[in-house]
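First the structure, then my questions, so here it is.
With one protein chain withheld, the remaining protein chains of the complex are depicted in position.
Chain IDs A and B follow the sequence of writing; residue 1 opens each chain.
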Amino acid sequence: MTPRYLELVCPAGTPAALRTAVEAGADTVYCGFRDETNARNYPGLNFDREEMAEGIRFAHAHGRHVLVAINTFPRPGQVALWHRAIDDAAALGANAVILADIGLLDYASGHHPGLRLHLSVQAAASNTLSLAFYRERFGIRRAVLPRVLTVKEIGALVERMGVEAEVFAFGSLGTMTEGRCILSSYLTGRSPSSDGVCAPAEHVSLSEEDGEMVMRLGPLTMNRFGRDEPAGYPTPCKARLVARGIPSYLFDEPVGLNMIELLPELKAAGVTALKIEGRQRSRAYVAQVVRAFRATLDALDRDGRAPRIDLSAIAEGSKETLGAYRKGWR
Amino acid sequence: MTTGIPAPLHLMRAGLRMLPAPALRLVLRRISASLPRNHPDLVRRLVRVAPGRYLFEPTDLTQRFLLCIGDGGVILTLAAPGEAADAAMRGKLAMLIDLLEGRLDSDTALFARDIIIVGDMNRAVAFRNILDGETINLVGDFLARFGPLAPPLGRAAARLHRRVDAARRRLVGVRDRVHRAAHHGHDPNEDLARTGAQIDDLRHRVGQLERRVRRAPETT
Partner (left out) sequence: MLTLGPLMLNWEAARRRDFYARIADEAPVGCVHLGEVVCSKRAPFTDRDLPAIAERLRAGGKEVVISTMALVTSKAEMRAVEEMLEAGFLVEANDVSCVHVLAGRPHAIGPLVNVFNEGTLAYLARMGAIRVAPPPEVGIDGLGVFARAEPGVEIEATVFGRLTLSVAARCYHARAYGLHRDNCQFVCAREADGMPVETLDGEAFVVVNGTQTMSHGYAAAIADLPRLREGGVRRFRLMPQDVDMVRIARLFDDALGGRTGTDEAMAQLRAACGEVPFVEGYAHGRPGREWRGQDRLPDRLLH
């Protein structure tokens, strides 16, 4: 069997990043509206309606696709904002919307039967039954798989899931099950599920104390980094914590996921698309990561192998991991 | 990330070290005045989304710089000792410039401990994200406003930039054809094989041109 084309799905936090991603060789770009309907609701980021229309026009002119992430969970009594986002994404010609909430999937499949639906990683569907739920009831065409499966498990799942599989290839990964972690709102009142932010910037503070960089989230200390020790995000799941009297990275170290060396295996496993995380990061990041993955994918297609490109410098904690894609992570 | 300091930055740093404060203030005032002309959208969005006072503290210089964003627009000045600000960014001049000009990802710089941002993180993040939406050329602007070296340097750089852009556009064009094929259900592998060599050739040429751009100031 000829391995299928691996679609490279790239982040765009701004219109400039969208253009950068297209120029660097993204097949598909994903982005969100400038409000809490998307899971990267950070200040100064994202697209207003006009910018989204322009971004979609630009990508389509280059033959690329745009996915609109509407992947948070509407708050009680406020679903209208999310419905409007779905209506607008459909009207602007988005190639698909990325959804997580059951109510929104119900709305989108009922009101926009022609709109392609992707299941967000925020829905954390990691087995055939939950995927069957979303496929049979809402007709999802693709699911972004949670970052907790090994390559072998992904292969087994792809055979039975009945929709396209998109997996994370690069970026910061949380160790908690996506969409089911409220540690951020426990400390700050705002979380990825409802507000689209983890460790919101207004609750983060950095300071220098005796050569250490101290990182706080809300009222609590998340980490103290030594003079030249690489740092990570102030997210609770990357905090240095004390259990049984021993300080450690109890949940996960500040490392970035990079499975560029597993691309041949993922391709063989029948994965449809690779997702690069990082809508909160800058154009420079987008350009560098997308170019590296583009070059590797092209080389694999041509020669069946690719030279290793080092991206560790831009990874969280300046360090890379294969995460759960290799057994032993759990 | 940034390996070695390019020559224009050397010039800029030397300029910053040598210029007496009044002359420096004049240069900064001129840069401030040129911003709304050269980057009207950027200035409008900064004023709307990220108003505030931002301090830039190059660790390899004695001066500190204050960027005030407000109803008066965007104004860059020398910071007085003990100047109050909403957020402050600290790091080597080269790092700060790379950040401001969009070449370096600030998260990357933070992870590597090349910079630290203190104060109101919400404003700092908003500022960073808005700034990332547009390309500005602080070093060029600075050099253009003092020194006889500026014109020839600027012309040489502009020429090379144009050639890099043209080559990159051709590369994107080839890529577009591959994507059209992929998205329309053709066998993209076939297409890829056909265009692979072409892409390699173009990438090689873009790489050569980019290396020349980096070396440009020394060679002119």
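In this section, a residue touches a chain if its C-beta (ideal position, glycine included) is under 8 Å from a C-beta of that chain, and two chains touch if they have at least 3 such contacts.
Source: prediction; values computed, not measured.
Student: Who does the absent chain touch among those shown?
Tutor: A
Student: In the full complex, which of A:Leu250, A:Leu300 or A:Ala313 touches the chain missing from this view?
Tutor: Among A:Leu250, A:Leu300 or A:Ala313, only A:Leu250 touches the chain that is not shown.
Student: So one chain is hidden, and I want to know which residue out of A:Pro76, A:Pro113, A:Gly211 or A:Pro307 touches that hidden chain in the complete assembly.
Tutor: Within the whole complex, the residue contacting the unshown chain is A:Pro76.
Student: Touching the hidden chain in the complete assembly: which of A:Arg19, A:Arg40, A:His118 or A:Arg240 does that?
Tutor: A:Arg240
Student: In the complete assembly, which of A:Leu183, A:Ala231 or A:Leu274 touches the absent chain?
Tutor: The missing chain is touched by A:Leu183.
Student: Could you pull out which residues of subunit A are in touch with the chain that's been left out?
Tutor: 73-79, 100-104, 106-107, 123, 125-127, 129-130, 132-134, 148, 175-177, 179-183, 185-189, 191, 193-194, 218-224, 236-237, 239-244, 246-248, 250-252, 324, 328-330
Just so it is clear, only the chains that are shown with their structure count from here on.
Student: List the residues on subunit A that touch subunit B in their complex, please.
Tutor: Contact set of subunit A toward subunit B: 2, 5, 7, 13-17, 22-23, 25, 27, 42-45, 62-65, 200-202, 204-208, 213, 225, 227-233, 254, 280-285, 288, 294-295, 298, 301-302, 313-318.
Student: Contact residues on subunit B for subunit A in the complex?
Tutor: Residue list for subunit B touching subunit A: 1, 45, 49-50, 102-108, 110-113, 116-118, 120-130, 132-135, 168, 172, 175-177, 179-180, 182-183, 187-189, 192-193, 196, 199, 203.
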